[in-house]
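Input: a single structure, listed below in structure tokens.
Omission of a single protein chain aside, the complex is shown with its protein chains in their original locations.
Entry: subunit A
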Amino acid sequence: MQKKLVVFLTLLLVVSVFSVVGAQEVTNPDTFVEVNMGTIDSLDPHFQYDSASAEIIDNVYENLIKFNEGDITDFMPHLATEVPTEENGLIRENGTVYEFPIREGVTFQNGDPLTPEDVKYSFLRALIQDRDGGPVWMIYEPLFQKGSLADVVTEVLGEEKSPSDLTAAESEEVYAYLEKAVEVDGNSVVFHLPKAFPPFLSIIAQGNGLGAIVDKEWSVEQGDWDGQPDSIAEYTNPTKEDDPLFDKMNGTGPYELVEWVNGEEVILNRNDDYWREPAPIKKVIIRMIDEWSTRKLMLQRGDADIVYVDKQYMSQVENMDGVEVITGLPNIYMGAGLMNFNIVTEGNPDVHSGKLDGNGIPSNFFSDIDVRKGFLYSMNYEAFINDVLNGDGQKGRGPIPEPLLGYDENSPTYELDLEKAEEHFKKAFDGELWEKGFEITILYNSGNDVRKSAVDMLKYYVEQINPKFKVNVRGIQWATYLDKLIANKFTLGFIAWGADYADPHNFVVPFLGSDGTYGGFKGKDYINFAKENIDPLIDEGISSTDPAKREEIYKELQQIAYDQALDFYLYQPSAQVVMRDWVEGWYYDPIRDPGQYFYSLDK
């Protein structure tokens, strides 16, 4: 009797479990599921600087203007009622004044009305917060021709001082300086720039959380900056744990945050009181799943509407039933190889002997233009694009990617040419290099197969040129790679840069500028060269409002990068999207990529 009862109960459990399966097969057209990977860094629009966070912010917060369905040359009004132009008089005084009339009748998700004061607060909050390694440098440049709050403090006080050490009186002085740049004028917000800065609209457009508008009253209630001039020290450069908006959101956007479980999922609900028509999809679930097989099966079963697919797995989804794959989308991105002009040789095994003796390389190995050209002619660019990227990308023609100003599809580039490589290696170091040979180790960060393939190719071709040339390839953890970059101990390293905003300035500065993110790591010889030959052109390019003149300047910078053989501009990859074929309304936005704008989607 007891046994029969156990068997009966077990059967009942099994039947019940699978009866739930049946109920679950009913798909819900009101819910959109995106399956992605990685983690979200922060939900604070002024703190975040990663694409996973930006996607959430882009759907909850809004900016003054936005791109017209991904067209980076066409702006649309958003929380502003008009896009400033010289024609409508909202850009004035030789491109140094921008006026944005603020839309009325817009409310934040908690019901607070949007006011010009919120807009001013948002920009000043970003300027004051300016966390180390964060995105706020992007608006310091147009608004103050500076890189950070620390630079402003130095200018205002006449001495270097950490913003977090400011006294109340000093804070007021610094605040007065900042406040001059953002002014409320009736129902408009007016920005005052010291000099014309053509990419300004691009920088503050939707897609860049930096220009997102937060609710002043609500933010203060959460414990954020109180809006007072004397409290900069208290609110600047917070850590995530000290940032009140790290995990809370209240925007004017089409979706509101319901829940964020970091590393697991984000749930967004439609904002039914949205100032435009409410979004077609009621609920959005963004799930973070690092395992590719799981993501693939969810797509296959229709449990995911859109999934993130790494390039190497694209062939697995290309012929999947009910799945739409779009490839070849223009990605504003540059994968490049940096050559270090002054390698730190002390305690650095990658330079081997550290001398030009056939058993290593000297510190200034890449200062010799013939060495750089020798390496540049030893890369099989075509095979790299076709075999490593499976044809999903194009060769770079300089630091500026397509379609930005200054990109020219007919500009000269390096090709694989071992004869020319030999010619240059023979000239390097007055022939001594050819005679003695060298040994170098090139590093890549483990797990990055694209970079490994690039380095392997270089080794293959360079070693063919002269039996005395030896190239070692070594994969190291990201932590060690980072250490090598910062300590100037890398020899030749592959890295990449994706657009923060759609302007060539955002590429020439990091790659070529003497204090650019990457330029700054290339050693003192390069920095001296850049100060003299590159920086003046960069300054000229960014302060001109004439697009034709700017184009010429950026073309000249591309030409210098080619003539001086400054870096490997290896590839500009294409983007791709993989989604169920029932998804409607999707469009590509190269600045937003790989995030989605759920407002436009339906299914």
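Rule of thumb we're sticking to: contacts are C-beta pairs under 8 Å (C-beta built on N, C-alpha and C of every residue); 3 or more make two chains touch, one makes a residue touch a chain; residues count from 1.
Following the convention adopted for this analysis, contacts and distances are computed from a predicted model.
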item: Name under which UniProt lists the unshown chain, selected from "Beta-hydroxyacyl-ACP dehydratase", "ABC-type dipeptide transporter", "Carbon-monoxide dehydrogenase large subunit" or "Peptide/nickel transport system permease protein"; value: "Peptide/nickel transport system permease protein"
item: Chain not shown: contacting residue from A:D303, A:E324 or A:E552; value: A:D303
item: Touching the absent chain when the full complex is considered, from A:T81, A:S453 or A:T480; value: A:T480
item: Which residue of A:N68, A:N187 or A:N262 touches the chain not shown here; value: A:N262
item: Omitted-chain contact residue, chosen from A:S293, A:Q312, A:N386 or A:N528; value: A:S293
item: Candidate in contact with the missing chain, chosen from A:M76, A:V220 or A:I285; value: A:I285
item: Options A:P194, A:P244 or A:G498, residue touching the unrepresented chain; value: A:G498
item: Hidden partner chain, residues of subunit A it touches; value: 13, 16-18, 20-21, 24-25, 28, 31, 33, 39-42, 49-50, 132-133, 137, 147-148, 150, 237, 239-241, 259, 261-264, 285, 287, 289-291, 293-294, 297-298, 300-301, 303, 477-480, 482-483, 485-487, 495-498, 515-518, 520-521
